[in-house]
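On to chain A.
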Amino acid sequence: MSLFTQPIGLTHYLVVGAILFAAGVVCMVTKRNAIGVLMGIELVLNGANLNFVAFANPALRADPGRAVAWMDGHMIALFVIVLAAAEAAVALAIVLSFYHNHASVDVDEADELKG
Partner candidate 1 sequence: MDLSTTLPILLGLAWLLPLASFALVVLFGPWMGRRGVGAGYLATGAIAAAFVLSFVALLGWLGQHGLASGEHGAHADPIPPVAGEWYALGTFGALTITIGYYIDSLTLVMFMMVTLVATCIHVYSFGYMHEELGVVTDPLVTRANGRPLKRRGRFHRFYQYFSLFCFSMLGLVLAGNVAMVFVFWELVGICSYLLIGFYIERQSASNAANKAFIVNRVGDFGMLIGMMVLWSTLGTFSFSGIFEQVRPAASGHALVVPDGMVRAAAADEVERIVLANPNPAIAERNIAAQVPAWREAGHGRWLLIVAGLGIFCGCVGKSAQFPLHVWLPDAMEGPTPVSALIHAATMVAAGVYLVGRFYPVFTPEVLLVIACVGAITLFMAATIAITATDIKRVLAYSTVSQLGYMMLGLGVGGWVAGLFHLITHAFFKSLLFLGSGSVIHACGTNEMPRMGGLRRKMPWTAGTMLVGALAISGAGIPLLIGLSGYHSKDAILAQVFAFRKDNPGQGDLLFWIAAMGAAITAFYMFRLWYMTFAGEPRDAHAAAHAHESPRSMVAPLVVLAALAVVGGWNVPWTGLGVRPLVDQARPLGTEVGMTAPAAAIPAESASHEPAIHRIVSWIAFFAALGGFLVATGFYGLRQLDPEKVRRVLAPVHWFLKNKWFFDELYRWVFVRPTLAAARVVAALDRIVLDGLAHGAAGLVRLVSRLDDLIDRLIVDRLVNAVGEWTYATGLRLRAVQSGNLRQYVMWIAVGTVGLFVLVSLFWNYAAAGN
Partner candidate 2 sequence: MPDLNSPIVFLSLIVFLPAAAALALGFVPGGWGDRIKGFAFATTVAVFLLTVWLALPGGGADSMRFALGDGQMQKTVSVDWIPSFNVYYFLGIDGISLPLVVLTSFLSMLAMAASFTIQRHVKAYCILFLLLETGMLGVFMALDFFLFYVLWEVMLLPMYFLIGVWGGPRREYAAIKFFLFTLAGSVLMLIAILMLYFASDVRKLPQARWDACHLSSDVTARARIDATGEPVHTFNLLALAEMGRLENSPFDKELLWGKSIQWWAFLLLLVGFLVKVPAVPIHTWLPDAHVEAPTPISMILAGVLLKMGGYGIIRICYPICPDAAYELAWLVCGIGAVSMVYGALAAMAQKDFKRLVAYSSVSHMGYVVLGLGVWSITPGNLLATDYWKLGMNGAMFQMIAHGISSAGMFFLVGVIYDRVHHRDLDRFGGLFAKMPVYSGISMVIFFAALGLPGLCGFIGEVFVVLSVWKYSTALAVVAASVVILTAGYILWTIQRVYLGPEYKGPHGEAITRMTRREIAIAAPLVALAIVLGVYPRALLDYTKPSVAQTVDNLAGWMERVKLPELRDRAAMEERARP
């Protein structure tokens, strides 16, 4: 049974989320620009968010009756958004200061953490 023949269900959301997540990871690994890495992070976070929201939707669940009060997924998604914003702010600050020091935003140059 192909996904394309099915009505839109939980699986579809999960697939989209997975694609987003994978794209994010690939972006993080391949981009040398720090901003690009940050974008990859956003993608990963949003991929995860999509999963949370999908799981939280009563319409998509197998036991919709019990799910009325389950707002956890939405809550966490909101948290993630806030977290992403905060993370972006901090990360951008780091990048900015990195740029000040190195006159570049190439993450490969940032190997001060080398053990």
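Methods note: a contact is a pair of C-beta atoms (placed from the backbone, for glycine too) under 8 Å apart; a residue touches a chain by one contact, two chains touch by 3 or more; residues count from 1.
With respect to how the candidates were assembled, all candidates are chains of the complex that A comes from, given by their letters.
From a predicted model like this one, the values you see are computed outputs, not experimental measurements.
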Options 1 or 2: the chain contacting chain A in this complex: 1
Complex contact set, residues of chain A against candidate 1: 25, 28-32, 37, 40, 107-108, 110-115
